[in-house]
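One protein chain omitted, others in place.
On to subunit A.
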Amino acid sequence: MLRAIESCANTNRWHRHAGPVTLFCAGLMACVLLAPPLAAGPLIGIAAGLAAVAGAGVPGRLFLGAMLVPLGFLLTSALALCVTLGFDHGVTIGLSAAGAATALRAGLRAAGALAVTLCFACTVPAAAWIALLRRAGTPEALLDLLMLVHRTLFVLDETRASMVRALDNRLGFATKRLMLRSAAQAMALLFLRSLDRAARLERGLAARGYVDRLPVLPPDSAASPLGWTLAAGVPMLLGGVAFGLARAIGA
């Protein structure tokens, strides 16, 4: 999933328009957080999904699949909000209407925000948003760290995947008992491997003249005035619609 999202971010139709897309996602996020959630949650959620899938060409299955897991968490916590526990006469458990309303609102808002986040993750490459943060004046040390963590994440994920494949190829996962053992071994190994990787990367950077900074050129951008206009206008429009809709349904 991680790798699928990453490769989508680097290859989608909007991957060279990081600036406008970031503005667009920030606008949508503001709508979700500010407008009444009963209207804004679903509206913005759908808008973000449509933008990603129809606009940027993110595969629909990837988008929905990535939504699924966090939505599961959302649902369970929303259910917990609907339930009240009483301790007056022993322990009593009951459904609460106020709780349900809160849960619905919080759930819709969170789902909308989730879709916006995912839209951003699937359309803006890491190199691009790190470059944006740099332009916004984020401390260099923090950005260098971000870049290394991002890269290391994928190196380790690759190591993990190939380790699991290697164990599997020699029947390490053939039975339940072996599966447990192999998984434990892989985890221990991954820990050692990550230390080794860090040492190797440090050597590699030192050999290339690393002193205390990791300067890189910003990725080239194809952002156009039209892109910027749409990125600013569409969220404003949607925000207006969300407020209107909320008034109409009396939320």
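Keep this in mind: contacts are C-beta pairs under 8 Å (C-beta built on N, C-alpha and C of every residue); 3 or more make two chains touch, one makes a residue touch a chain; residues count from 1.
Please note the rule applied: contacts and distances are computed from a predicted model.
Peer 1: Identify the UniProt protein name of the omitted chain, choosing among "Transport permease protein", "Cytochrome aa3 subunit 2", "ABC transporter ATP-binding protein" or "3-methyl-2-oxobutanoate dehydrogenase (2-methylpropanoyl-transferring)".
Peer 2: "ABC transporter ATP-binding protein"
Peer 1: Which residue from A:33, A:71, A:106 or A:127 sits in contact with the chain not drawn here?
Peer 2: Per the contact definition at the top, the residue touching the missing chain is A:127.
Peer 1: Can you say which of A:94, A:139, A:204 or A:233 touches the chain missing from this structure?
Peer 2: From the options A:94, A:139, A:204 or A:233, the contact with the absent chain belongs to A:204.
Peer 1: Spell out, residue by residue, where the missing chain touches subunit A.
Peer 2: 3, 6-7, 10-11, 15-16, 125-128, 130, 147-148, 150-151, 154-155, 157-158, 197, 200-201, 203-211, 214-217, 219-220
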